[in-house]
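Handing you this structure, nothing more for now.
Only a single protein chain was left out; the remaining protein chains are all shown in position.
By written order: A and B. Residues from 1 in each chain.
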Amino acid sequence: MSNQLEPLADPGVPVATVRRADIDPIAAKRAERQVALLFSLSGLGTLLFIYSFFFIKDNVFIFLPVLGNTNAHQLGIGIGMAAGLFFIGVGLVHWAKTLMPNTPAVQERKELRSTDADRDGLVATAKEGVATAGLGRRPLIKASLAGAAALAGLPAVIMLRDLGPLPGNSLNETNWKSGTKLVTDPGDRPIKASDLEVGAVAQVLPELLPGQKRTLEDIGKDAVLLIRLRPAEFQLDAERLSWTHEGIIAFSKICSHMGCAVALYEQTTKHLLCPCHQSTFDVTRAAKVIFGPSARPLPQLAITVDGDGNLIAKQPFSEAVGPSFWERSS
Amino acid sequence: MSAGEKVVGTVANYVDERTGAAAWVKKSLNKVFPDHWSFMLGEIAMHSFVILLLTGTFLTFWYEPSMQTVVYEGSYKPLKDVEMSAAYASTLHISFDVRGGLLMRQIHHWAALIFAAAIVVHLMRVFFTGAFRKPREFNWLIGIALLTLTIVEGLLGYSLPDDLLSGTGMRIAQAIMQAIPVVGTYLSFFAFGGPFPGEVLIPRIYTLHILLIPGIFLALITAHVMLVWYQKHTQYPGPGKTEKNVVGYRIWPIYAAKTGGFLFIIFGVTAFLGAVASINPVWLFGPYTPGQISAGSQPDWYMGWLDGFVRMAPPLETHAFGHTISWNILLPGVIVPGILFTGMALYPFIESWMTGDKREHHILDRPRNVPNRTALGVMSLTFMMVALINGGNDIIATHFDLTINQIMWGSRIGILVLPPIAFVITKRICLSLQRADRELVLHGKETGRLVMLPHGEFVEIHEELSQAKKYTLTQHEQLKAIELVTEDAGGVLNPKGIRAKLQARFSAANAENIAKPTAAEVKELEGGHH
Partner (left out) sequence: MKFISKYRRHKFALPTLLLLALAGLGFTFSAATAAPAKNTMTASAKTTLIEEGQQIFLKGCTSCHGLNAEGGAVAPSLIGVGAASVDFQVGTGRMPMQDMSQQAMRKTPVYNEEQVAALAAYVATLAPGPAALRNEDITWERDGNTAEGGELFRNNCAMCHNFAGQGGALTQGKYAPTLMGVEPKHIYEALITGPQSMPVFSDKIITPREKLSVIKWIKSAESEPSLGGAALGRVGPVTEGLVAWVLGLGLLVGCCVWLTAKAR
């Protein structure tokens, strides 16, 4: 296989280099002192740790270059612990390197493969076992055992059933109903159209009914971003335009890609950017994706005002918010 | 006999009479371990794991794995009276109200980053030197499993504080889960106990993070090390080193001191990092809520490449028959990583098939002597690097005056174009280095000293290499390509057909080398010199 015609001769394992400490007792003594010094440094580190832990208050700050204003307690115990450990290690290694024998040792490898006799023996033993157990002669036992064993594994999977509820229709639903008031997040104040100037944004959530509590799951699908533009800036079809109110447009804040909060609104370009994967949406064109990995626009929430002039949802979201899933129809 | 020896003797006797361990321990203490810095890389990972266990245990004493809403009353003023999960509040408690708690959190996190990084460089060492070849394929597979588990374990640990950044990470993990066709929605609802984020995730991943996965880690690391122990370590080529021996130093006392010392050194270095460099300042991120986000939301580096893939993915989704398939998530989040890790795991078997080499190898390859494998490795690394860089494109954009759009397009094109270029360049470099080796063996080292010959010609003195060096540079074997057999002597077509052709092609590519000097050539030149 190889063209190893005639390889160069192997000169053999080189002899160990002679270290200063091997021949010079003074150098050996020096090495010994160095090791001892390193171990002592470790001891000092541990003392620093103990001192800092008990006697430096955690509201003491010292100014250090590079680090800036640093917590002396944290730095003291950290550096102390680091030194206490590091110098033990360095001492051990220095000891091994300078004073322990450095003659290379050679050990033979034995072949991993078992001897033929052992292998044959194994085969014979295994076969004998099979024969005495009658596995070959009693197929019924074999088949029923295999079946039972396979079935016995099922409970392990089935028992996981109660880890969570079935999804049902929950991914398609949010708390936005027809007529739900938009309230500020945080603050829970209703919003009037006149509260927003052109170029303004607001993070909003559906209002809480009395006695209701808002969970993180709710925020995870209800969060909405409100943006006010000049009505002339919209490039929407008639239906989508009717979902806006006096230049105010509302989008789900949960990214249609992977569900991060999309809220980086650029007032000049009217673009929305998701900081997770940089999908970019054009607000004037109903959050059409103009860059990045997202494949769908952000769902738009139809809004209008109620009798008091407060902004309300005209209807629930017309599609599921957030990332895609198998059961999603569009 | 001193008193100390007496005590040790009594204890040893007691143990041996009950276990019969003396013979095994004696053999083990005499075991020889080869000496090279690159053999210590795996040890960095192993010792980091010990540090992770110790610091992690400390953290569990105060950490509360609960998503119950509490009002923060601890000593960090900017979050006073803020509603948050008990998990986040207890993380703040560890950071500010437990002495040394912040240090331990930081050591734990730094050790985790170093653990993952050490695994990757160890993997690179094993790959580029061919240490995965027979008989070490099992250990390669265990290694790949450990790497995969590390990524999962790291992600879960990153999520436990339940801060804004970690919650965002879980949100993305959930979206990947949910994107899996047919079963994705169910998987996600089972894992999260309902819609995202639910109230059970933190306790569940806590159990995985501190019990199940560390348990698997321990078992796999034990198997990994025991196999190294049993099969004996590989060694770099050199004088006196053969496929049948191990040249190095004995475990007792040299490696016991060195490796024990190294554990302390690594603990010291991570403690130093924990003392001087802030990591994961969760108090600044704030508690998680799905409606909030921070600019520059990134995962830890070992997930960064995945985030980079996801960012550069094409905006593709299929909607048909009332169902949706999100290629923009599946492709970068499941399919590409799946191919990468499967390919990596199978590589030893693929290489053995390509070269037709089924023999045991204990002497390592010098990477230049296997240009194809080396080039393939550099190509894969380039692929991952492009993805990793794109994973931090927003930070790079603001710090280097670029736009995220430029970096994104650069990465989209780069990930397709750069890896093949890297392959070609690496292969060329390997062949050039082989040529340089050949020159060195045949003509010696250039000394830079010029002499004028009697007839006026200037020549540079070349210093002949030592016999040991010459041996090291020429000991490897250069495999010949497998000859393609389309039909046997009797005219019967080879039943393997295309597979045989492919194998012949790969094997030919693998056999592209600069012919190494033979003993005859060396002898001839030596004769000429003298």
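A few comments on the model shown:
FYI, contacts are C-beta pairs under 8 Å (C-beta built on N, C-alpha and C of every residue); 3 or more make two chains touch, one makes a residue touch a chain.
Just so you know, these numbers come straight off a predicted model, no measurement behind them.
In the complete assembly, the contact with the undisplayed chain comes from B:82, out of B:82, B:141, B:316 or B:484.
Within the full complex, the residue among B:55, B:129, B:298 or B:426 touching the omitted chain is B:298. When the whole complex is considered, the residue among A:52, A:70 or A:324 that touches the unshown chain is A:70. As for the chain not pictured, it touches chain A at residues 17, 19-21, 61, 66-71, 74-75, 78, 93, 97-98, 102, 184-187, 189, 191-192, 195-203, 227, 261, 263-269, 271, 273, 275, 278, 280, 291.
Mapped onto chain B, the footprint of the missing chain covers residues 35-41, 44, 77-82, 95-96, 102, 106, 109-110, 113-114, 117-118, 121, 164-165, 258, 261-262, 265-266, 269-270, 273-281, 283-286, 291-301, 304, 392-395, 397-398, 401-406.
Basically, only the chains that are shown with their structure count from here on.
Chain A and chain B have CA centres that are 18 Å apart.
Those residues of chain A that touch chain B in the shared complex are 1-14, 53, 58, 67, 73-75, 77-79, 81-93, 95-97, 100-102, 104-109, 112, 160-161, 163-167, 170-171, 185, 203, 205, 216-217, 219-221, 223, 253-254, 257-264, 275-279, 289, 291-296, 322-330. Interface residues of chain B, counted against chain A in their complex, comprise 30-32, 96, 99-100, 102-103, 106, 135, 168, 171-172, 174-176, 178-186, 188-198, 200, 231-232, 239-250, 253-254, 257-258, 260-269, 271-272, 274-276, 288-297, 307, 310-317, 319, 322-329, 332, 356-357, 360, 362, 393-394, 404-405, 408, 467-468, 470-471, 474-475, 477-480, 515, 518-520, 522.
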